[in-house]
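Okay, structure first, notes after.
Left out: one protein chain. Kept in place: all the others.
Presenting chain A:
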Amino acid sequence: MARLAGRRALFAVPVLGIVTFGVFAIAAASPFDPVKAYAGTAGLSASQDTLDQLRANLGADEPLVTRWWNWLTSAVQGDLGDSSALRQPVADVIAERVGWSVLLASAAFLVAVLLGGLLGVLAARRPGGWTDRAVTSLAYTLEAAPPFWLGLLVMWFFALKLGVLPAGGLTDTGTTVVTADQVVRHLVLPASVLALSQLPWFVLYVRQGVGDALQEDPVRGARARGLAERTVLLGHALRSGMLPVLTLIGSRVPELITGALLVETVFSWPGIAAATVEAATAVDFPLLAALTVLATIAVLVGNLLADLLYGLADPRVGFDG
């Protein structure tokens, strides 16, 4: 296990280097001008002198490679630079927001995995039965529903019609303290929407995996031996049916991130998604690069975890493979 993790960590170094360079290159090639973005509406009445001064101060006239190298060398030494879009150090931006995004995403992911697994197994039990049909059509419907729209819908229903849950924000608007019960209440709707948007994929994969496993010899053998249906389903079929799901979990991370982006916007959730959009459109190199590194690490760690879990779930799979 340690060897696998170690090898992956080594592999991550060049990957991160290439990814950050890619970010700088793409941003430099984009038509967005960092100076215009920085100045905002004030830039529309600014003289050329002021704009030139800004360009020099922001270092926006340096060549791409220089900028990337400067960023990289100071980042390695622990200085992530200053965000031009948010007028504060990048480390502060991330520290302020990342926790809330992790909380939202992990809560949603947990719900999606548990609920998706449960529904998938239920559907796989009798392919073509009414449970199966109901679950799969629900999954396809959800797959087609954009998270943004879903967000507005649940907000309208739960906040407006029923008035049981808050419509947005991290805490009640107007308070300055963050209490756990408030955060939990405010988390329910955004996390549910995010979970729902991730759900179809889990449901369909688990259904397929478990369904296939039910047709395999070991399961048929177990049934023939007269083992209880529950043992067969959970002990045998789910275990081998979950394997492909585990591997693909890692690849879901990017989609979880894009999903969170929309959900955070709809619910005014003070996470890091909004900062990412701002960083991108403002050509805020330091922030954009740091966020991309985080996202890349997230994907790499996701894949690593999936592989480790795979090994644990099926002893036949070694860690050196």
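Things worth noting here:
By definition in this document, a residue touches a chain if its C-beta (ideal position, glycine included) is under 8 Å from a C-beta of that chain, and two chains touch if they have at least 3 such contacts; residues count from 1.
As a working rule, contacts and distances are computed from a predicted model.
The chain absent from the displayed complex carries the UniProt protein name "ABC transporter substrate-binding protein", chosen from "Cytochrome ubiquinol oxidase subunit I", "Dihydroorotate dehydrogenase", "ABC transporter substrate-binding protein" or "Monovalent cation/H+ antiporter subunit D family protein".
Which of A:P63, A:G78 or A:G163 touches the hidden chain is settled by the complete complex: it is A:G163. Shown as candidates are A:V19, A:A75, A:A107 or A:A124; the residue that touches the absent chain is A:A107. Taking the complete complex into account, A:I249 is the one of A:A75, A:V193 or A:I249 that touches the chain left out. Contact with the undisplayed chain is limited, among A:A27, A:A75, A:I257 or A:A289, to A:I257.
The chain not shown here touches chain A at positions 31-33, 36, 38-51, 53-54, 57-58, 82-89, 96-99, 101-107, 109-110, 152, 155-156, 159-160, 163, 166-184, 249-250, 253, 256-257, 260, 264-266, 268-276, 291, 294-295, 297-299, 301-302, 305, 309.
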